[in-house]
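With one protein chain withheld, the remaining protein chains of the complex are depicted in position.
Letters are used for the chains, namely A, B and C, taken in the order the chains are written, and counting of residues starts over at 1 for each.
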Amino acid sequence: MRDLFRTRRMWRRPGELKDSYDVVIVGGGSHGLATAYYLARDHGVTDVAILEKSYIGSGAAGRNTTILRSNYKTPEGARFYDASLKLYERLGAELDFNLLFSQNGHLTLAHSDRAMFVMANRAEVNRLHGIDSRLVYPDEIKELAPAMQVDNPHAVFPIQGALYHPPGGVIRHDAVVWGLARGADRGGAEVHPYTEVTGIERANGRVEAVQTSRGRVKAGTVLNCTAGWSSLISDMAGVQLPITTHILQACVTEPLKPLLDVVIVSSQMHVYISQTDRGEFLMGAEIEPWTTYRMQGTLNFMQEVTRHTLELFPQLERARILRSWAGLCDLSPDFSPILGKTSVDNFHVSSGWGTYGFKAAPIVGRTLAELTATGRTPELIAPFALERFYEDKLVSELAAAAVSH
Amino acid sequence: MSRLPEREGERIDRSRTLSFSFDGNEVSAYEGDTIGSALFAAGQRTFSRSFKYHRRRGLMCCAGQCPNCLVQVDDAPGVRACTEPVREGMKVVHMNASPSLELDLMSATDVVGGPFTPPGFYYKTFIRPRRLWPLYEKVLRSAAGLGRLRKSQPEREWRTEYRRRHADVLVVGGGAAGLSAAAAAAELGADVVLADEGPEPGGRLLAEGGRERARELTERARLAGVELLENAPALGAFDGLVPVWQGDTLHQVRAARIVYATGAIEQPLLFPGNDLPGVMLSGGALRLVELYAVKPGTRAVVAAVCDRGLDAALALLDAGVEIACVADLRPGGASGPAKLLLRRNVALMRGATVLEARGRGGLQGVVLGRPDAADGEGERAIGCDLLVVSGGSAPATSLLSQSGARTGYDTERGQFALTHVPSGAFAAGEVAGAGELASAELSGAVAGAEAAHALGFGDELSHTRAEEGRRTLARDHGRPAQAAVPPPVTSRRKGKCFACLCEDVTAKDIHLSVKEGYDSIELSKRYTTTTMGPCQGRMCQLPAVRLMAQETGTTLAEVGTTTARPPWHAVPMGVLAGRPFEPAKRSSIHGRHRELGANVLWAGDWRRAYDYGDPRGEALAVHEAAGLIDVSTLGKLIVRGPDAGELLDRLYPNRFSNLKVGRVRYGVIASDAGRITDDGTICRLDDDSFYVTTTSSGAGAIYEWFTWWLADWGLDVHITDVTQGLSAVNLAGPRAREIISTLTPLDCSAEGFTYLDGKRAEVAGVPCLILRIGFVGEVGYEIHCASAHGEHLWDALLDAGAGHGLRPFGLEPQRLLRLQKMHILIGQDTDSESNPFGAAMPWIVKLDKEQDFIGRWALERYAEEPPETSLVGFRMANGHVPTEGAVVMPVDGSPMGQVTSARHSPQLGGVIGMAWVPAALAKDGQRVTISDEGKKLQAEVVTTPFYDPDGEVLRS
Amino acid sequence: MSFEFLSTSEAAPARSPMEREARAAGAVFERRDGWNVAVRFEDPQAERERCRAAVGFADLSQLGKIELQGELAAFAGGGALELGTALRSDGAWWCPYTRERALVLCEAASTAGLRERLEEAAESSPGLASVIDLSSSLGALAIAGPGARETFARFTAIDLRPQVTPVGGFRPGSVARSAGAILREGEERYLMLFGAALGRYMWTVVADAAAALGGGPVGVDALDPVGQAAVHA
Partner (left out) sequence: MSYVLTCPNCGPREVTDFGFGGELNPRPRSTPSQRELGEYNYFRRNVAGVQREWWVHRSGCGAWFYAERDTRTNEVLLTELPEDAA
């Protein structure tokens, strides 16, 4: 509240780039900023530069539908995302910035018994990890989302049940970015927007420096936090990634009075729907199947996402779509992240976030900061090593992440 | 009240009155009125309350561009009253005010809210204590939002549809430029569509003194064969695909060439009180007058930066509005309309503009003066009920930008103008900077002709003309601008000065946000939410950029603009959604299942009979007599050619080239990562031909998988997908043989037709392929015939079996029956990570095969490394049926696997299932713990089929 | 023969995947060449009028549909097939999908005979040639009348403008979000092919689109025979 009447800069005005930093973080999205924040907070590492080619949050962080949840399928995934969710719960207070975390619950609908099976399995794995997640049936779904059509006899995709995850919800994407940026800045890191990394210099299996649109910068450690662009940055360091880049799209309606508190996801219909604190219905769908780096959306998306949303919320038929947009997603083969060391000693990566990486920002920041500061891979992220694709030891979240963020 | 006497060319029909209600009060209107014009004529001045401060807002643009007149009509929120035609009996209500538009309690925020609700105030408040946040959030949420929808609605009620329209040329925008372009292209023979969002083509001509011309041009275009879409905003540009919304229809226009003649958007000015009802854009005031014969005010002041506002003053004068004063920001030089104004004794202030607008509940007066003058100097306060502003224009480049055009700041004209138009697109008229009517028409004609030329239409003459036209336009373009560029804010007086009307963002808010560090246009946009409301920047982008440039001490070019995204015009979801149909596949016997009372569910993209109401009884019939199940959903491929065996040997880990003609073999398909992707049976029909079945949901993918490798390998093989061409039923049970024998001449004896034989014969007079396989564990005949005969075959079998206890059975009993046999279901018992070794099918992988096959390398490794988990059967210690999906744990604890199938089997008198368990436990008699909804249950591992483990029944 | 089980036999009634929908809409059926054919609805005169003035659609799933693969497909119907154009010959349409695959569409009465002739030709073909009867695999709807193109525009993005798809044009592509193909059989007459299992869905989509344009189902007897004028060489 005290900041309400005071106009204080959120972060320092970006100055000149120094010649050298202990840590250079490529990418000013949620992961890069979180890492800088935790580097300072947990490890006192402050000689850090975040290089962002555009404005902070211009990537997926600023385009995502902000669903936070931890009801994943694999024990590795469930543990990891749960740790992140717990950090998120406290993050607003810690950053002294209201992240508008609307923790009103998350429902993944099942329209077939096959889907019910997957939900049951997730519920059980979650329960064993202390994650609040359970199967619910139409009557309870109706109570949780009274505006939704749960037992329409003519429904194309009747709802058999759902996985209910009370701690899930949505958060304000930009607030997370700005809160973390301010936290990083106050911790001592330099945030450099409009600074594009164009090359990486290596010698003796180590990264020496990065070249940028504003000159060359030496780096003790380089962290690749560029999500949708991570293949390109890794290429510069001579590290291959098992990634394909696709667009994912979203759209919002004009603001409406509250109708929906929980997040609704239907994998079979490829939609997910929430209503933001501003009143807009926020909708997303699945990725486009083809790879691309061009952040332009498709008409097909708008058609499919509205048709399917109206299956569930027919009363929205005259509500108007205000805007749609697209962002990039770095898809990994097993729908789990790629996090940590690479074959290049001082070049670490955070990638493979597909459609679900925003919820991981705090835990990525924390673990990547720990790895950077100590040189040791935290146990929580050991299963997500890049090496697993060479060894073919996948952590498959196909059933829990493919279309469901 | 404000209706003018009949005017030439007005859009209303005074002989036909309509009535509708606004907030419960009856309002009368003429046919042709918009909600806005009718309400205004009836004296309504406040149309909405603003988003945050609940300030009164009145008509401003009268063209559907600004947020001021958003109302709710029946159940439709966000309706632009100023463009929505009145329909008899419609119920119109205001949106964001309570209890009423006139008395809005939330407007207290306007008085006290300023300092408490700066941009992003919610980021800085309610942070602690955390536990109170949910409460605050509820309050915030209920204060936000405009439209109110029904709590519940069972089904869609509004019929909307798509219409694909291919065309040679699409013209977006039907002003002088667009109409000329469309006519020019069509006259050269092109197939042309023109979409205009106005009520009739004409654009600015309609209300700005060119209606005759508009109607001439329209007629010319119509005669040339142009398809004219009116009331039809083009929503976006998707690489040549342009969706156009018109009423209930979404036209998806795919044109070879597109001419954008979208005009420009008249801009407001920034001064305290610039949002008061009574402040109108000149275009808006004139549209009221010219289209609807409504007088926008009695006494008006005009503030302009170019002739457009002066022209408007003249027109208003003609309509009987008193013009108290005209402030022209341009310092000197009397333009044509200025002279006319002077001649008519209208006071004209040069170099002046509005410094402030005042009024309670609506405009009562303005202060005019020089923006740069010291306080008070040379100011004039004037009473008026209408302030007409014309703050310059912003070319409507959104769609062009989406199609790859670029803009740059044109300092002289004070706008972001096109600097590059991509090939395939053309820009004409005001959007392209063609400022005057003549050049707008010319630039349209040239663009239209060039678009047609690019497609091979036209002749030498038309080319010459177009080139000539280009040269003329280039000359015109070089002339100096006729407009003054207003300062970011026209005065430093107190009072809210709105940069963004949609989101109630003031100039001061932008100033504060920059000071806080949100110093790029993108950050400022997101922090203040300027341009993020219903107008999407039409009214606020340019003012915001100007303010940003001022605050950051940079140029407008450096500040730049934000990205234009679809839809150009907020569009109802129903329109985008089109018809609600979803493709669903149905077997040719589906109708019979319905008649038999089947419960039908989705299975992949098929609708299937889950059971016929008695799954237990149905399963029992299979054991005791016979059952009949429709398995037409199986994928079915014919693979033939000299290399067919070779192809299959390469695609499956086991061998098919040595399969004997007339025999059937089971196969599993693996990926090169060694993961199971599908399974099915294969029957060799003759030396060169195989009949391959796949899982129901895998059919499409496997067909593509086969043809993909075939495309790569180039073997001499033909593949045909006959999935939908064949019905298949499985007749199984101890009496199946008797039943089938009554319908076929074939020798069905145990010796004559043995297990895993595939034979062709007539059944019930229909040529069939019959496979003796036993998915459900009893003697079974899978009978395939042309799907046109499916129903006939089904009926004949049921008839023949009537005296033998034959019953139809559905998917659910089949699942139990196959579970008793431990036959796996791909996708249920396996997942994307399962390999054949883990799935307890090592025998299916023939690593001794000579040739390479897909999956070989990975499978070689799996053959050596013991799997971590294995698929086994289990029997429950007690009678509890675990949930499918329940977790398996070794005795010590952490989850290692899951239950994939579980059923109570009356036949076996217990609960059986399949599960992935730690490999060490994959032995008969091992005990595993199953965690099901937190309960820990005990089960015992079984590795051989529960029913008929040696397959004696099957083979009998 | 090897693949007889793919074909229908006159011994038993053959049914279209849209039979129930047509019946529900009031169709009167006749058994023709083994198939139950919706020959008319209540009023044949009105149906003809519908095709003349608006749009009518008729279930032609009984048409023979024979797939040819290999050399045979390239030189079918007595001439070289050109991609995009169906050849009318022998009372059948020879429709190329690729250079190695074509579909022959013929009257139900001639399906068996034509298939046999083609099989013989396949046997004597030097390379691999396949003849597969897809008559039951594909549903077929004729859509006829001045409103036909507008009807298609409701559910397919295939460009059917005459300058792009002349009579005889054959256009494989998505219809109603499913795999399909459209053959322009006459000035205002089109034949749409799609997977038989989608019969009911396609009927729903087409009926819905046609109804909004003043059209509706018609019996096959309301359709004019595909004229000789349509012969395209």
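One rule holds for everything that comes next: a residue touches a chain if its C-beta (ideal position, glycine included) is under 8 Å from a C-beta of that chain, and two chains touch if they have at least 3 such contacts.
These numbers were taken from a predicted model, which means no experiment stands behind them.
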{"item": "Missing chain: touched chains present in the view", "value": "A, B, C"}
{"item": "Selected from A:S213, A:Q240 or A:T374 as touching the chain missing from the view", "value": "A:Q240"}
{"item": "Candidate in contact with the missing chain, chosen from C:A181, C:A196 or C:A209", "value": "C:A181"}
{"item": "Selected from B:M106, B:A858 or B:A919 as touching the chain missing from the view", "value": "B:A858"}
{"item": "Touching residue (missing chain; options B:N231, B:Q364, B:T554 or B:T707)", "value": "B:T707"}
{"item": "Positions on chain A where the hidden chain makes contact", "value": "229, 231-232, 240-245, 288-294, 296-300, 333, 389-392"}
{"item": "Interface with the undisplayed chain - residues on chain C", "value": "83-84, 97-99, 101, 157-158, 171-175, 177-181"}
{"item": "Positions on chain B where the hidden chain makes contact", "value": "238-241, 254, 671-673, 700, 704, 707-708, 711-712, 714, 857-858, 861"}
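As a working rule, only the chains that are shown with their structure count from here on.
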{"item": "Chain centre separation (chain A, chain C; CA means) in Å", "value": "49"}
{"item": "Distance from chain C to chain B - Cα centre to Cα centre, in angstrom", "value": "33"}
{"item": "Averaged-CA centre spacing for the pair chain B and chain A, given as whole angstrom", "value": "22"}
{"item": "Residues of chain B engaged with two or more neighbouring chains", "value": "162, 252, 582, 584"}
{"item": "Interface hub residues of chain C, defined as touching at least two other chains", "value": "none"}
{"item": "Of all residues in chain B, those that touch chain A in their complex", "value": "51, 70, 75-78, 115-116, 118, 121-128, 130, 133-134, 137, 140-142, 144-158, 160, 162, 236, 238, 241, 243, 250, 252, 402, 512, 515-520, 522-523, 526-527, 532-534, 536, 563, 565-567, 570-574, 576-578, 580, 582, 584, 601-603, 673, 827-828, 831-833, 858, 883-887, 889, 894-895, 898, 900, 931-934"}
{"item": "Complex interface listing, chain C residues touching chain B", "value": "2-9, 11-17, 20, 35, 61, 67, 69-70, 127-128, 130, 132-138, 150, 152-157, 159, 161, 163-164, 176-178, 195-201, 204-205, 208-209, 212"}
{"item": "Complex interface listing, chain A residues touching chain B", "value": "1, 3-5, 7-11, 13, 54-58, 62, 75, 89-90, 92-93, 96-104, 111-114, 116-125, 127-128, 134-135, 146-147, 149, 152, 154, 156-157, 172, 174-175, 178-179, 193-194, 253-259, 268, 277-279, 296-299, 302-303, 306-307, 309-311, 314-325, 392, 394, 396, 398-399"}
